[in-house]
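First the structure, which I've put down as structure tokens, then a few questions once you've had a look.
For this view, one protein chain was removed and the others were kept in their places.
Our next item is chain A:
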Amino acid sequence: MQMQPSGPDRKSRRTVAATITAVLAPATVLAGVFLLGDRKYYFVSLLMVLYALILFGLAFERRRPQARELVIAAVLTALSVAGRSAFFMLPQFKPVAAIVIIAGVCMGGETGFLVGALTGFISGFLFGQGPWTPWQMLCFGGIGLLAGALVRQGILRRDRLSLCIYGGLSTFLLYGGVMDLASVLMTFPRLTWQALLASYAAGLWFNLVHALSTVFFLFVLSKPMIEKLDRIKVKYGLMEP
């Protein structure tokens, strides 16, 4: 049975999306350039990240996701948050990126993004929210989205080796690169090469451990997890990506 969306919510959602793209985003850039002075780079980028998250969320709602799809995404999110808290004593040694990549590969990039972004948000409840939360949401989400998109395009294969390579590279470059950039924007008045390089140098070890842990978890988890998710998809005839 097809579900009928309720009218006012749908309309207000469309209004919000239109307002963000047409009014808020350009206004933010202009206000940043003319009013903010030393803080403009951080601000404009932070607000853009928030807009991107909101727009993605609205696009997902517009699709009217089915109950099964939602519950599977919730299961993967819960597993990745639980995995993150299971390894809380080892900094940066986390299975989150690995599970997000598996979600993206099996369930499509959209679910991958959702699992990543929600993991970022929920871990904030467990480990403390901070100015990094939106960036973390975007980075983990982006890793999942890219994994799904690459598999769909046939560029990324679903075997262990290519997933490990993708996992290591994306965690190191995408997550590490963007998070370090965010910390530079937060503490310095403007982006300079020296500050950026210093931040990458300081974060190198952490990013390396994070990337290696993602490779490790993908090596161990990717095959059984993908098998399980595929089995569920075949058994219950879930969405074919």
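The criterion applied here is as follows: a residue touches a chain if its C-beta (ideal position, glycine included) is under 8 Å from a C-beta of that chain, and two chains touch if they have at least 3 such contacts; residues count from 1.
Note that in this section contacts and distances are computed from a predicted model.
Q: Tell me the UniProt name of the left-out chain, picking from "ABC transporter ATP-binding protein", "Molybdenum cofactor biosynthesis protein MoaE", "Energy-coupling factor transport system permease protein" or "Molybdopterin synthase sulfur carrier subunit".
A: Options "ABC transporter ATP-binding protein", "Molybdenum cofactor biosynthesis protein MoaE", "Energy-coupling factor transport system permease protein" or "Molybdopterin synthase sulfur carrier subunit" narrow down to "Energy-coupling factor transport system permease protein" for the missing chain.
Q: With the missing chain put back, one of A:Ala149, A:Ala195 or A:Leu212 would touch it. Which one?
A: Considering the complete complex, A:Ala195 is the one touching the chain left out.
Q: Which residue, A:Val29, A:Ala149 or A:Met186, contacts the hidden chain when the whole complex is considered?
A: Touches the omitted chain: A:Met186.
Q: Looking at A:Val33, A:Ala74 or A:Leu90, which residue reaches the missing chain?
A: A:Ala74
Q: Since one chain has been left out of the picture, which residues of chain A touch it in the full complex?
A: 3-6, 9, 12-13, 16, 35-39, 42-43, 57-58, 60-61, 64-68, 70-75, 77-79, 81-82, 85, 114, 118, 121-122, 124-125, 128-131, 133, 186-190, 192, 194-195, 198, 220, 224-225, 228-229, 232, 236
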